[in-house]
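A single structure is presented below for examination.
Missing here is one protein chain; the remaining ones are kept as they sit in the complex.
A, B and C label the chains in the order they appear, each numbered from 1.
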Amino acid sequence: MRRNYVRALGAVGLAATMVVAAGCQDAGGGSNEAGGDGKCGGKVAIFGAFTGPNAGLVLPSLNGAKLAFKQFTEKNPDCKVELKEFDTTGDPTQATPVANQVAQDQSFVAVIGGHFSGETKATMPIYEAAGLVMVSPSATATELTATGNKAFHRVVGNDGTQGAAAVAYLKNSLKPSKVFVIDDGTPYGQGIIDEVKKGLGTVVVDSDKVQTDQTNFDATISKIKSSGADAIAYGGYTNEAAPLLKQARAAGITAKFLGFDGLYDPGFPAGAGAAAEGAIVTCPCLPAAEAGGTFSADYQKEYGQAPGSYGAEGFDGANVLLDGFKAGKSSRKDLMEWVDSYDKQGVSKYVKFDASGDVEKSKVVIWAYEIKGGQITPKEEIKLS
Amino acid sequence: MTTTTSRKRLLNGLSDATGGIGDRFRALPKWQRGLAFLAFVAFLYYLPLLGIPGLTWLRTDSIEGGNNWAGVLFVCAVYVLIAIGLNVVIGLAGLLDLGYVGFFAVGAYSVALFGSTQSPVVKALQERFDLPQGWAVAWAICIPIAIAIAMISGVLLGWPTLRLRGDYLAIVTLGFGEIIRIVVRNVSWSGGPHGVAAIPGPEGAPSADNQVFGLIDAKPWYWLALTVVLLLVLAVRRLENSRVGRAWLAVREDEDAAAVMGVYPFKYKLWAFAIGAALGGISGALFASRQGFIEPNQFNAQLSILFVAMVVVGGAGNMAGVALGAFLLAYLPERFRDFAEWRFLVFGLALVLVMLLRPQGLIPSRRRARELKDRAEEVPASV
Amino acid sequence: MNFDELFGHLGQHTVDGLAKGSIYALVALGYTLVYGVLKLINFAHSEVFMVGTFTVVGVWSLLGATDSPPLGTLLLLLAAGLLAAALASGLTAVAVERIAYRRLRRMNAPPLIFLITAIGLSLVMSEAFGLWQGRLVVGIPTVLERDVVFSIGGTDVTNTQIITVVAALVMMAGLDVFINRTRYGRGVRAVAQNPDTAALMGVNKDRVIALIFLLGGLLAGAAALLYALRYGNTRFNVGFLLGLKAFTAAVLGGIGNLRGALLGGLLLGVVEVYAATLTQSNWEDVAAFVVLVVVLLFRPTGLLGESLGRARA
Partner (left out) sequence: MSDQNPDVTSEETPDLDEIRSSGPVPRQREVLLDVDHVTLRFGGVTALDDVSFSLYRGEILGLIGPNGAGKTTCFNVMTGVYRPTSGAVRFAGQKVTGRKPHQINRMGIARTFQNIRLFPEMTALENVMVGTDSQHHTSVMGALFRLYRKKVKPHELPVVDSTNGAVRIWQQVRLGCAKVFGISRHTLEERAGERKALELLKFVGIVGRANELARNLPYGDQRRLEIARALATEPKLLCLDEPAAGFNPAEKEELNQLIRRIRDLGYTVLLIEHDMRLVMGVTDRIVVLEFGKKIAEGTPAEVRDNPKVIAAYLGEPADAA
């Protein structure tokens, strides 16, 4: 009997310890060195799919941002800035706890991201509630700026603009009589193709939706053949576009192929091989050579490769915030206001945001690139009329 | 030869150690076990605040780029709920369900489509019945709707397919999960690939003004999920320790023999499916409420497989086991983010190793028995 | 519903579907062989196929393959690719059995455990290739230019399609002969029917099981070559969806039944192409699974019923 009491006492003691231990909360939850105390600098979180199948699209942006931070620190050793990476693999489920983490840690004063539209959509209410400004280098879904969210800004044109540019390019340069449109059923692909359909009207003769990880495109190819289209517009990513284009060319389809920034990835010509030759890829990103200043060369030097998709946007996004730090803004509130009123030439475009957080339409630069000799080479800037 | 024997001895030692703790625990008087259980529950509630020196490294935010601890705990709790539901199907009734994510999705989408002001369904209802712009079904009503729809889908899936044998059932359920995902993605009334945002929580639509279940602090969400988990654990325990649980086990062990003993296998299998589906629906509903935004690709077949792995790694049939399995499988990849791209490879390796070294699961299922021992002697000698 | 397109080119779609289904069928044979003998789903088989496709990539780039090489080089490439892919896949499959299954078999573990082990192993394999080869599509040179060999009533039949279908049929027939006519095949059938009795009769069960995995792997390797020829791309996770479909095909035809796997694969391929034509390509998976469910409702053990042991006993 006695031993039982001892045991019971032990159990009660354990419970008591826990209750007491509850006193020391959140030891690991980050320090509360709140910004806004006038000192220069601050901590910025960047989140996105840094691993996973589409990491190739996101990593240049991360690298661009890192480069911007590095250059800033070199130039302003007194201003302590820090960039923390949070990998979400592009999955909204994983992006939400990241957002909670960043929002609760008062030392973060701004966010670069999200890189994909899904994770952005899932987390922007959280960042808005925390008063954290978001500067996204590559989330292009039109709806993101249509919700009235005050935190979200992007230094990239949205799908609407890009779709319109693609329409303009098709109408003015390729001049096809029949267009076949394909999307991959992702918010990005479908969104942009919807814009193209709207813009082209009856020139679009038929459409198909493929799905992620599809490898056989016989049915799509038959449809393209029967439609007699002389141009194909594809909204989606490399993993499906490369095999599709390859199979289509093998099946004797000679129609012009037009893709969007999801294909602005060295993996696309590599995956499609010779079939990719002559394919057009539009991207709201400046060609390296056109990018202002020494960005392209610096990037090349730092990472040993040319800046891929959104490298310049990542750089610009980071610089929007870094300029704020330099101007003495170091609280969430100040930075939010800073970004809202930002007005300066960046490397990818002239950066100025409208009320909804989109970069001003007139400032969006969209380029058409052509695949030549397995390289994505700039062709011409698309003028939005 | 020596290596195999030593390895065997090591393994035996391992299972003796874990089993020993279990045995010693079971041997304790009931009230002490109750007290220990209460202490454990208290610890679970305390977990998001974890600050005991020496244990803080457990927190997922104790590492560079780590996720919010309470947020991760919430996901763990949801996965535990899923594992408990799936355990009814796989562990108790012995039905291999590879499409459990379908029910999870049904639950999540039920709340999203009825509760969010942005959902096409709510918009259609507004138009049809002339309701004001901000109208949507209240969260408290969405949850029972989610459970009901999940249960109905469970019955609809089970009714035709439960007469199929194990492996056929597996592939059909896998197909079901994929069909749900693809349909939701391809049709417009579900929001299509764009998903649904503004999914309400207990306090209504996600907003910075919410006092308890807000956007930033995940702790209340975790406590809510934990409470739901504990309530449902008790509920499933009640089923397990009744004629229903016995019938499930009998059907799992030998369906024909059970039928010959007067148990109608189909009925109990269908119930297992429906109850499993309901639990999946609840977890989906919780998940969607907390996320505030869902999209179809979150509910892919890989997730289904992860769910099954949680159940099997933990020890199918044992609720403590599957809960542990779920917790570990949700938690470890988060805690060990340092592995970065390697973490799924490591995860796969760990899965293989655990199964090879401990095929019965981390905490194997064991039938309760002890309490009866003394009662057996009380039976009158004459029959 | 685009019935005009479907019926306007019904022949074309059928041929496309058959070619697509042939690859399913070859991979499905691997599932069916293992299931027929061990009564377990070898979930890692999809990665065995994936390994095969990457082997083709590796060997061809080693041999400096380019688009449309001359005939002699082409034949060399095909032979080397087939040999290497079949070998790599076969050995991978045997390794899977040794690492993941043999120990569990000795312990008489329940099928669920095998399933999870296999899932873990396939995760390891696909992740390893994802880390090594990147997560984007890897292009494979088009060594065999697609060419319309003959055309009947608007239905173009291409060389790759003929090669795929014929190769699948030949290998299928070869396997059938091997299982039903040879001494090794008899051992396989004996173990499939009753492992314990077979062991008593002097059949080495472990050898037979290793043989089964080897055969399945060889066929998956061959399928990998055909896949590389026809699709010209591969990816670290190419196995998952294809494996899923192949397994569906095996179940559709009656798992454990070799001819069932062929029938199921072809049927599934045709159904998918029809469905994608009728609606849009993103509905083809739904169609595949709906067909599976409907077939199983009326024939609970698949179209041809299951039985490797009783196949032509």
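Keep this in mind: a residue touches a chain if its C-beta (ideal position, glycine included) is under 8 Å from a C-beta of that chain, and two chains touch if they have at least 3 such contacts.
Remember, it's a predicted structure, so these values are computed and weren't measured experimentally.
For the omitted chain, the shown partners it touches in the full complex are B. Across B:38, B:55 or B:257, the residue that sits in touch with the chain not pictured is B:257. Within the set B:247, B:279, B:345 or B:362, the residue that contacts the chain not displayed is B:247. Residue B:239 is the one among B:125, B:183 or B:239 that touches the chain missing from this view. For chain B, the residues touching the chain absent from view are 31, 235, 238-239, 242-244, 246-247, 249-250, 253-254, 256-265, 271, 275, 317, 365, 367, 369-370, 372-373, 375-376, 379, 381, 383.
The rule we apply is simple: only the chains that are shown with their structure count from here on.
Taken chain by chain, the contacts link every pair, so each chain touches all the others. Of all chains, the one whose Cα centroid sits at the greatest distance from that of chain A is C. With each centre defined as the average position of its C-alpha atoms, the distance from chain A to chain B rounds to 33 Å. Averaging C-alpha coordinates per chain places the centre of chain A 37 Å away from that of chain C.
Within chain C, contacts with two or more other chains are made by residues 240, 280, 282, 285. Residues of chain B in contact with two or more other chains: 182, 185-186, 341.
On chain B, the positions that touch chain A within their shared complex are 28-29, 32, 35-36, 38-39, 42-43, 46, 49-53, 56-57, 59-62, 64-72, 74-75, 182, 185-186, 192-195, 197, 206-208, 214-218, 290-295, 297-298, 334, 337, 340-341. Interface of chain C with chain B (complex): residues 35, 39, 41, 99-100, 103-104, 107, 109-113, 115-117, 119-124, 127-128, 131, 240, 244, 247-248, 251, 255, 280, 282-283, 285-286, 288-290, 292-293, 296-297, 300-302. For chain A in complex with chain C, the residues that touch the partner chain are 52-56, 185, 207-211, 213-220, 222-223, 226, 238-239, 242-243, 246-247, 250-252, 265, 267, 270-275.
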